[in-house]
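Quick notes on the structure that follows.
The complex is shown incomplete by one protein chain, all other protein chains being positioned as in the whole.
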Amino acid sequence: MEILRVEGVNKSFGGLRALNNVNFSVEEGDVHAIIGPNGAGKSTFLNCMIGRLAPDTGSVMFGDISLTGMKPYEINQVGVSRVFQTPEIFTDLSLWENIMIPTMAKRDGVFALHAFKRLDQDKEILDKSMHMLEEVGLADKRTVIAGSLSRGDKRRLELAMCLSQDPKLLLLDEPTAGMSRADTNNTIDLLKRIGDRSITKVVIEHDMHVVFSLANKVTVLAQGAIIAEGKPEDIKGDPRVQEAYLGGAHL
Amino acid sequence: MFTKTSPALDLVYFLVFAAAVLTMPIWLAPIGAGYPDLLQKFAIFGLFATGFNILFGLTGYLSFGHAAFLGVGSYTAVWSFKLLGMNPIPAAVLAVVASGVFALAIGYVSLRRSGIYFSILTLAFAQMSYNLAYSVLTPITNGETGLRVLESDPRILDGGGATDGPLISNLFGIEMTGYAGFYFCAVVLLIGFFIAQRIFRSPFGIMLRAVKTNQNRMTYTGLNPRPYTLAAFVISGMYAGLAGALMCITDPLAGAERMQWTASGEVVLMTILGGAGTLLGPIFGAALIKYFENIFSAFNEQTLHEIFGFLPDFLEAPVVAVSGLFVGEGWHLTLGVLFMLIVIFLPGGLMEGFARIGRVLKRSSNKSEKSGSATAPAE
Partner (left out) sequence: MDVILLQLLNGLDKGGAYALIALGLTLIFGTLGVVNFAHGALFMLGAFCAVTFNKFLSLEIVTTDPTKTTAWGSPLEIRTPYIEVYFGDFGAWVLNYSVPVSILFAIPVMLLVGFIMERGLIKHFYNRAHADQILVTFGLAIVIQEVIKSMFGANPIPQSAPELVRGAADVGAVFGYDPGIIVYPYWRMVYLGFAAAVIGAVFAFLQFTTFGMVVRAGMADRDTVGLLGINIQRRFTVVFAIAAVVAGVAGVMYTPILPPDYHMGMDFLVLSFVVVVVGGMGSLPGAVAAGFLLGILQSFASMNEVKAVLPGIDQIIIYLVAVVILLVRPRGLMGRKGVMEN
């Protein structure tokens, strides 16, 4: 079943056409990678899906909800979470608090004025967030201030924050950018592990190692247009992809 | 930090604080601060700073216009005296409502921007209020003279007409001056502190801290930062309005100078000095600044000569001359210097300073223990 459907999306910055009539759909349960050379429009594409940028034309449908024109927090509330290229976490707060916030957002909505409730008495939130920390292996660091974590742990925390909301769709923007090989592998393992939860994922990625160990479907973007789509094995061998992406060299 | 909180601990914390506030006339007497006028100021500005801290300390939005709410609260309180009577309760309630509405309007517009722009927007609104209070709003504010209660005012609940004594706010017969006035302010401060404590521990409080830390992550987590910040802004405006009302309850006169931006600067100073984002810090900072203002500014050359009398004469004269710059009229200078030192060396304020000292002490005691135990296995 289709979970996300992008139709006829165009986006220009001044005279530069960043996205050219992009049609794209994601099947439920898939790990769908979007790859492409630098400047292919990957980030613009993601930003159009998540409400950070408004596409000039076209529609983004999530199930039967139209995401175009929705605010980022509204998009999140319908079940789409996003992981950023550089982990976006609450650096001044403890790890536990970092997880509690999305947990509460999921339960209480966009805004709730619980100014007189005690958070340390809210068993549901405490347990859920603690459980999530355990799942990603950060439970023993729960009182640590998030800003002091290593980059790999920050990424793990951000993932945990997204997962604590049980999203239907998870968008990952280069989740292993700037990571050491060990951290990259850890992140891949983690992503595979949460794959069991049947969360649909869209991954934008540079690193082919990550793409081929995670994705079961790949879309190739070049100069703002989709040039190929299919299973990873097919994409590997596609000459058009090699031409656009690698300048002809073999993968 | 989070794991340490519990309702029982907070209750103890609150009770200790309440006991300390209520016994201030006793334990502050030895340092010359045990008289009601000053104690009233401690409580009033403590409340003002506590409210300011809910906005600045938690969300990081630096408002340079909070004096406007203080002024609105003051004017509302005096109008309540004039129209309804000298009871402080309706005055306080109406002041909170009026300043809340005013804060909602200003906050709604100002919070469309953040950072310096927010600071300048709030400053602009406060300056506009101040200028208008001085000029065209004279029918409401009585301009430069200041608004006061007159014998001829209706005062419906009191029955109006002439009274025997001077017009002083009174709570069912208890006049709100002297110690009675202080205890009224102190109780209001305690209520304010209790609410602030609950906000700090609440889901709302943590959302405000999230606003300060990372608004981008917040929006992508399904939360809209704007209403959270606006709520904090309005709450802190209400605190300011209540503080303004207390000023008029202890002395029924409201003047526009209360709204000047230097007054806004003062509450920023108090909060930073004590420690923004901490519960006790702003109150501590407020008391310290008011103490400086009242006690320090009363120093003169005579008292300085007495203090430095032990020095040899050739030293005494220059020491007195230099320190003379910082006391009396010059206490603002002391304040400015202190303020700079805090921002430069101790951005967390005095509360952070205490925490650091505490940590150093702990470490040194730990070290001595460790070195004691470490020698044993080495043998």
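Order as written gives the chain letters A and B; numbering starts at 1 within each chain.
Keep in mind that, in the parts below, contacts are C-beta pairs under 8 Å (C-beta built on N, C-alpha and C of every residue); 3 or more make two chains touch, one makes a residue touch a chain.
In this text the structure is predicted, and so the values were computed from the model without any measurement.
Touched by the hidden chain, which of the shown chains?
B
Out of B:Gln40, B:Gln127 or B:Thr250, which touches the unshown chain?
Residue touching the absent chain, from the options given: B:Gln127.
Touching the left-out chain: which of B:Asn87, B:Ser114, B:Ser236 or B:Thr278?
Touching the chain that is not displayed is residue B:Ser114.
In the whole complex, what residues of chain B lie against the chain that is missing from view?
60, 62, 109, 112-117, 119-121, 123-125, 127-128, 131-132, 134-137, 261-262, 265, 268-269, 272, 325, 329-330, 332-333, 335-337, 339-340, 343-344, 347
Heads up, the rule we're going with is that only the chains that are shown with their structure count from here on.
Using the touch definition from the top, list the residues of chain A that touch chain B in their complex.
50, 71-74, 76-77, 81-82, 84, 88-94, 96-97, 100-102, 104-106, 108-122, 125, 142-143, 161, 165
In their shared complex, at which residues does chain B touch chain A?
The touching residues are 1-3, 5-7, 198-199, 201-207, 209-210, 212-214, 216-224, 227-228, 231, 235.
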